[in-house]
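This is the structure, below, for whatever I ask next.
Removed from the display is one protein chain of the complex; every other protein chain stays in position.
For subunit A:
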Amino acid sequence: GAWGLFLNTRRASTLADSRLSGLKPEKVTQMMEWTSKRSVIRMNGDKFRRFVKAPPRNYSVVIMFTALQPQRQCGVCKQADEEFQVLANSWRYSSAFTNKVFFATVDFDEGSDVFQMLSMNSAPTFLHFPAKGKPRKTDTYELQVRGFAAEQLARWVADRTDVQIRIIRPPNYAGPLLLGFLLAVIGGLAYLRRHNLEFLFNKNVWAFSALCFVLIMTSGQMWNHIRGPPYAHKNPSTGQVSYIHGSSQAQFVAETHIVLLFNAAVTMGMVLLCEAATSDLDIGKRKIMCVAGIGLVMLFFSWLLSVFRAKYHGYPYR
C-alpha cells in the first residue's frame, strides 16, 4: 500500500510538472533540442527576448555575456568561455540533467541590443535569469571576486537555482596525445637507428631547439598567449593593414613574428662571423660567410631598431 501511494504521488508530481510546462511546452522543447545539440546555446537578440525575457517560462537560464570575436581582443573572455563550456557540459552529461536550468551565451557582436537593453558594458558577465521573478543583485555573478573557475560558477549556480553540478573536466587529450606522438617518433627513430644513437648527442639539435625556445620567449610570444592579441590591425576606413602596434604597451602577433625573425637573423650573423674565422672551409667560402655575417647583423639590427623607434616615439637623443 505504502509503495503504491508513493508511486502515485510521484506520478502526480510529474503530471503537475508537465502541466506546468504545458504553459509553453514548445519553448522548453525548443530549448531542450538546442541543448542536445550544444550544451551552451548561442543566442542573439531575438532568441534572447523570446526565450529568456518573455515571462511565461519555468526554467532558469544562466547566460554568459561575452565578446569572443578576435577583433574585440578579449583574452579573458576566451578563458571564461572554456570554463563555462566545462560547466555546461558537466551539467548536460550528468545523470541529474533536467530542463530546469539551461546555459546560454550572448556574444556582443551578435546581440549588442541585448547588451544595451541590460545596460551592460563589460564582458564577460554571468547573469542568472530565474524561472520566477526578476533577477536580483545576487543573480549577477561577482567575477572580480570569485574568478571564473568552473567550480566557483557551479557553486554560484547551486546557490541560485538549487541545482548541484559536479564539475567534470574533460581530460585534455591534446597534450598527452602530442607527447605520445612525439615519444613514438623519437622511439621509432631510436629503434631504427638503434645501432647508432649518436643523434641524441648531436649538439646541433639541442642547440637549435634551445635557441628556438629562447627566441620565442624574447619575442613576446608568452604575452600573445596570455593576452590573445589580433594578428594584425586593418583600418576599416582606409583598408590599410598595420603590422606594428603603435603603442609600446601592446603588440600584434605579426609584429612578434617579425621581431623573432630579426632576432634570429642577428644571432645567425654573429654565429656566421665566428664560423668564418674558425671553420676549415676554403678561403672563398669563409669570405662569403664573413660578409654575410656583417650584412645580417647590420641590416637586421638597424631594422629592429627602427621598429622599436616606431613604437617609442622620439627615441632617443631628445
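The working rule: a residue touches a chain if its C-beta (ideal position, glycine included) is under 8 Å from a C-beta of that chain, and two chains touch if they have at least 3 such contacts; residues count from 1.
Going forward, contacts and distances are computed from a predicted model.
A single chain of the complex does not appear, and UniProt lists its protein name as "dolichyl-diphosphooligosaccharide--protein glycotransferase", one of "Exosome complex component RRP46", "AP-1 complex subunit gamma-1", "Electron transfer flavoprotein subunit beta" or "dolichyl-diphosphooligosaccharide--protein glycotransferase". Within the set A:S122, A:Q164 or A:S242, the residue that contacts the chain not displayed is A:S122.
Of A:Y93, A:F181 or A:Y312, it is A:Y312 that touches the chain left out of the display. In the full complex, subunit A touches the hidden chain at residues 79, 83, 119-122, 137-138, 140, 142, 144-149, 152, 203-204, 206-207, 210-211, 213-215, 217-223, 226-227, 248-251, 255-256, 259, 262-264, 266-267, 270-271, 273-274, 277-278, 283, 287, 290-291, 293-294, 297-298, 300-301, 304-305, 308, 311-312, 315-317.
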